[in-house]
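Note sheet for the following structure.
Only one protein chain is missing; all other protein chains are in place.
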Amino acid sequence: MSSRSRTFTWEDPKASALKGQTMSGLDYLKAMSTGELPPPPIFHLLGIATMIANEGLVTMELPIGEYHYNPIGSVHGGVAATILDSVMGCAVHSLLPVGRAYSTLEIKINYLRPMTEALGTVIAEGRVINAGRKAAFAEGKLVDARGKIYATGSTTCAIWDI
Amino acid sequence: MSSRSRTFTWEDPKASALKGQTMSGLDYLKAMSTGELPPPPIFHLLGIATMIANEGLVTMELPIGEYHYNPIGSVHGGVAATILDSVMGCAVHSLLPVGRAYSTLEIKINYLRPMTEALGTVIAEGRVINAGRKAAFAEGKLVDARGKIYATGSTTCAIWDI
Amino acid sequence: MSSRSRTFTWEDPKASALKGQTMSGLDYLKAMSTGELPPPPIFHLLGIATMIANEGLVTMELPIGEYHYNPIGSVHGGVAATILDSVMGCAVHSLLPVGRAYSTLEIKINYLRPMTEALGTVIAEGRVINAGRKAAFAEGKLVDARGKIYATGSTTCAIWDI
Partner (left out) sequence: MSSRSRTFTWEDPKASALKGQTMSGLDYLKAMSTGELPPPPIFHLLGIATMIANEGLVTMELPIGEYHYNPIGSVHGGVAATILDSVMGCAVHSLLPVGRAYSTLEIKINYLRPMTEALGTVIAEGRVINAGRKAAFAEGKLVDARGKIYATGSTTCAIWDI
């Protein structure tokens, strides 16, 4: 049999999200980076290995696996979309003080080159371009270890007082 | 302990992709729907339950799970992006005869409403708007059982002779 | 000499915009349709001939001219972007009561087919997909007299109390 299998585990995401509402975005993300708080399920689902959060700039590493593949023999576009959405959304989150929340209104992803397992680990970087009172804009890119770009992204987030 | 766990399995995606190159897109997708060919790993990763492929129109069902959650207590935007990318890309694929291939150049996703587990199963629909010689355009939407829209998408794909 | 020339006129846009703040969006757009209030300069710049505004649905007609051309012998992509931005933004505006305002956060335009003068007049339609408390989403399409689609668009707008 040629079947492959993968098991992943996660913690209750609602408990973490509630704690997150009492922290600044940056503190919350740092607590997840260090393992003080459990990362969200999507990180385990996708296989995100590390996250580094700074003010307005978040990077994540993702080891590419066969389980990321689409029907046409390469990494599914949703993988790049998911990790770029993550780093861009977290970059916006990293700028929010306690009492402010955000949600993503839209993302756009451009696929510059196909990705395969041969890439090993890819790095996603999200950066805030402008954060106003009601909206924030961020951009992202997905590169390999040598800095070659595979995908780019842009996003608009709504921001408000809780 | 509050840890949750999920295990999924898949078959070698390169073997299927190679077979797919000898079939029309619609035949290939139908073979995956019926189980004649194994669905790609991403379907198992995300948890896609069913796919129905017609010419230029593909729908998929996804039961929402806690493992789809983001750091802020709702379904991660990458989930909608991944399934919308899937139905839109497959809708383009469904129009290609043997000897033609496609790749996704870009997607854009709008998030109209937050999604939670309470939704149960959501349905994604992808529809080709125009397919030319070098490019195809498709649109998609993600709705609940009552037809309420949670996300919309648009995509551009490159098309060429293998 | 082969030079061509075009002259257009407009009224003070700030005066109209101020009046608009005392009216519902639909009343304001209808007043511009009927000529009770002057249309904005951009309508004259682009050459928009007619506007019909309904709740959440706005259409405009644009006679294509040589003055819309780009450096590669067809209608510039900015023309479709401008009229689609107009019908989508106005569709959102048409749903706002007095005391509410909007601004456009992003647009995405897909170019399905090239446009030339031979098309005569094209029709742009903008339609609201969802309008919440903080954001509204609309889609648009640009068709010829026979309904053939040349471009599609999607937009996200911020909405707030003045």
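As written, the chains take the letters A, B and C, and residue 1 is the first residue of each chain.
FYI, a contact is a pair of C-beta atoms (placed from the backbone, for glycine too) under 8 Å apart; a residue touches a chain by one contact, two chains touch by 3 or more.
Everything numeric in this text was worked out from a predicted model, so none of it was measured.
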**OP:** Check the whole complex and report which displayed chains the hidden chain contacts.
**Re:** A, B, C
Original post:
So that we can see where the missing chain sits, which residues of subunit A does it touch?
Top reply: 108, 110, 112-113, 129-130, 132, 137, 139, 149, 152, 154, 156
Subject >> For subunit C, residues in touch with the removed chain >> reply: 2-18, 20, 28-29, 32, 39-42, 44-46, 66-74, 76-79, 81-83, 85-86, 89-90, 93, 101-111, 114
**OP:** Quickly run down the residues of subunit B that touch the omitted chain.
**Re:** 105-106, 108, 134-135, 156, 158, 160
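The criterion applied here is as follows: only the chains that are shown with their structure count from here on.
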Original post:
What is the chain whose Cα centroid lies farthest from the Cα centroid of subunit B?
Top reply: C
Original post:
How many angstrom lie between the CA centroids of subunit A and subunit C, rounded to a whole number?
Top reply: 35
Original post:
Using CA atom averages as chain centres, what separation in Å is found between subunit A and subunit B?
Top reply: 20
Original post:
Between subunit B and subunit C, what is the gap in Å from one C-alpha centre to the other?
Top reply: 33
**OP:** Enumerate the residues of subunit B that touch no fewer than two other chains.
**Re:** 108, 110
